[in-house]
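First the structure, then my questions, so here it is.
Heads up, this is only part of the complex; the chains shown haven't been moved.
Each chain carries a letter (A and B) given by its place in the written order, and its residues are counted from 1.
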């Protein structure tokens, strides 16, 4: 069994953003030399997500508005977590809605994807360096 | 390390439906000859889910109503994604709530499940052929 590990670092200048990391995962897969297996991609921070969906700016706008509706940033004081001095409780909620990680099949040396699948890093509390992990195991 | 890959195709006549695919995954597992490992089952489309829950029609009715409450289909014009000519922005939201994929342990040649676990394909934008992927790795 072969395994491969790589970290990606993000420094998003805004509080929230969606970044297409599919090319980074494809590069990691090539570097791994693995042709059959599973690829885990996860946020290493608990106020960020890795998820798979469409690379369409209108949809990303909709996701942002929808997440803000289901888990609003304001009023900051409505969250007990924010009494610790943080203002990011909403980011912990948004991350649960969008998920921590994806597991992708590796078949024939490629990400085994349907027609529109793309991997995104979802930042919900940016403006500082944060990381995602790529771990590939297989043969 | 052994690996096995199989696609399932669905052609749901309605916009939304939940389909129990546990027997299909069990057949794939038998065909794989793998007895210890991990089994990934994921939607290959970004307006569909694979998830694990109960095979109880009342619950599926509740899920459908609850998802429609949290991410309503109408008004279609409320989603920027739908300006692309689609009317399925809500399906992209519903899929995030229910998840893209499950990873199931394989132990002793079986899906290593608790008492009520069943695997479902959740369709949120049907009326055309769509696929799910089964990928099993192990020994």
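In the analysis below, contacts are C-beta pairs under 8 Å (C-beta built on N, C-alpha and C of every residue); 3 or more make two chains touch, one makes a residue touch a chain.
Bear in mind the structure is a predicted one, so any value in this text is a computation, not a measurement.
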item: Complete-assembly copy number [criterion: all chains share one sequence; 2 shown]; value: 3
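Operating definition for what follows: only the chains that are shown with their structure count from here on.
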item: Whole-Å separation of chain centres (CA-atom averages), chain A against chain B; value: 20
item: Interfacial residue positions of chain B with respect to chain A in the complex; value: 1, 3, 5, 38, 40, 42-46, 70-71, 79-84, 89, 92-93, 95-97, 99-101, 103, 131, 133, 135, 137
item: Complex contact set, residues of chain A against chain B; value: 1, 36-38, 51-54, 56, 58-59, 61-63, 66, 70, 97-99, 102-105, 107, 112-117, 137-139
